[in-house]
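Quick one: the structure is below, questions incoming.
All protein chains but one are shown at their positions in the complex.
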Amino acid sequence: MAIILFKNRTVRPLTGNFAVSEAMRQINPDVVAAYPITPQTEIMQIFSSFVSNGYVDSELITAESEHSALSACVGAAVSGARAMTATAGPGLALMWEILGIASGMRAPMVLQLVNRALSAPINIHCDHSDAMGARDQGWIQVFAEDAQEAYDHLIQSVKVAEKVYLPVMSCMDGFIVSHAIDRVSLLADEEVREFVGEYKYPYSMLSKTVTHGAIAMTDSYFEFKHQQRLAMDEVKKAVEEVSKEYKELLESQGNLKDWEIEKRVLKFVEPYKIEDAEIVLVAMGSAAGTIKYVIDKLREEGKKVGLLKIKIFRPFPYEEVSKYLENAKILGILDRAETFGGKGGPLLSEIITALYLKGIHKPIRNFIYGLGGRDFNINHVKEVINTLERTLKGENTPFLSYINLRKDYLDTLQK
Amino acid sequence: MWELGAVIPYPGNSEEYKTGNWRTFKPVLHTDKCINCMICFMVCPDSCIIVENGKMIGFDYDHCKGCGLCAYECPKDAIEMIKERG
Partner (left out) sequence: MIEIRWHGRGGQGAVTASKILSSAVIAEGSYSQSNPDYGAERSGAPLKTYNRVSKKPLTLHCMVTNPNIVIVIDPTLLDEVDILEGTDENAILIINTSMTPKEIREKYNIQGRKIYTLNATNIALEEIKRPATNIPMLGALVRVLYELEGIPKLETVEQEVIDTFGQKLSKEILEGNLRALKRGYSEIISE
């Protein structure tokens, strides 16, 4: 039995990667299979030391590629084992074939994605191209703003996955979150173990004779895909149940403030100062934190600015989104991924769909930012808000713009 | 039929799928020539050779597709392929 490290709750200075490793240690999964890739490598390095020291009972499989690592997780999951893996950018790209197999076989598991740009040019830093490339593969996708959320999302994801028999991709921004030390509040080991409980899978290969991965041709494939759509419809209820339980756990010792608890509980969206906001930004991941800071400053100047942070991208919360965006005068959608040739980023498409479904039509601008880890700081948030203000005043502004392109590059476009 | 993820939750289900009507020729055993060497048993790709008490006693016509491997390999010509009645 795994050694208990934290008998009590504790606050620690941890990088995102370390926080996620601690969550994995406390979850104590049966099987972990992975292949190293920056900026994820550290998670598996830390976790493998937990394995060596007997802090977990997990079987660690060091696969020869990400494709194999995820395949091992699928096999483990349908054998009735709680399986986990972690990867980043190109590693997720190599897993692509197995992503659909995991969700198609309804194998619940959790993948920690440390968001990284896709090549070429080769780049190790953050953007959301990896996750967005996999958005239609039948996985639940959760995005964290900081190390604390990454820790809490991972623990809750385990239960959500096992309720609906779907795999979950829990995402955090590479380097910005994964490699920065932040203040992370951890639960006690026993609390997490009790919360995640025992994994019970009805078709375990180890407990009875079953066929997994059977062929399904024109006569039946279609129905199984329909089942996956129905399963995604169940996610809302599952998230509500799991987050309610997690909230009760967080509240149980009375040592956490209300805002801390609200932040740590898994939700589809997090509105920030949105009630009376005329200008509303929509964003995912670490950028949301920077935007909140700017909103606080601008609110002091009397500007009515708000944010809608999307925490769960798949299944996309269309109803909640349209409800929160209904009253804004203008929207700024921030995408950390491209769709080259599409009208804008992937988040833009979803927001427009959400609005259309409610018959809402209002000014909207799309901003592509932070590809390959390009900094997105206070000034850039202000630039976005300024563009939206000018648009509201009737000025002609582009529908889509890239934020923080280099000046020397822009100069070449003038020629 | 519609188990999650196309799982088939019970074993041996391929037996339920009858392939006997795929045949054009069907094997017939001449017991007088058969020496029970079990070569047909080993080569049959569909496990259609019925054996009882160490003796070859006939064919599982529900699943035999009539490939003729058993007849081809029989060292004593004890298996004959005859045309199915149309």
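Which chain is which? They are A and B, in the order written, and residues in each are numbered from 1.
Throughout what follows, a residue touches a chain if its C-beta (ideal position, glycine included) is under 8 Å from a C-beta of that chain, and two chains touch if they have at least 3 such contacts.
On a predicted model such as this, the values are computed, not experimentally measured, just so you know.
**Q** Please work out which displayed chains the absent chain touches and list them by label.
**A** A
**Q** For the chain not shown, which residue from A:E22, A:E66, A:D130 or A:E145 touches it across the whole complex?
**A** Spelled out, the listed residue whose C-beta touches the missing chain is A:E145.
**Q** Would you mind spotting which of A:V51, A:A180 or A:L392 touches the chain that isn't drawn?
**A** The single option touching the absent chain is A:A180.
**Q** Given that one chain is not shown, which residue among A:D57, A:E97 or A:D375 touches it?
**A** Once the missing chain is taken into account, the touching residue is A:D375.
**Q** Which of A:Y221, A:Y293, A:Y356 or A:F399 sits in contact with the chain that's absent?
**A** Going through A:Y221, A:Y293, A:Y356 or A:F399 one by one, A:Y293 is the residue touching the chain not shown.
**Q** Touching the missing chain, which residues of chain A?
**A** Per the touch rule, chain A residues meeting the hidden chain are 11-13, 124-125, 145-146, 173, 175-177, 179-183, 286-287, 289-290, 292-293, 375-380.
Heads up, the rule we're going with is that only the chains that are shown with their structure count from here on.
**Q** Could you please state the distance in Å, as a whole number, between where the Cα atoms of chain A are centred and where those of chain B are centred?
**A** Each chain reduced to its C-alpha mean, chain A and chain B end up 54 Å apart.
**Q** Show which residues of chain A lie in contact with chain B when the two form their complex.
**A** Those in contact with chain B are residues 78, 104-107, 165, 202-203, 208-214, 216, 220, 223-224, 227.
**Q** Would you pull the chain B residues touching chain A in the complex into a rising list?
**A** Checking each residue of chain B against chain A gives 1-11, 13.
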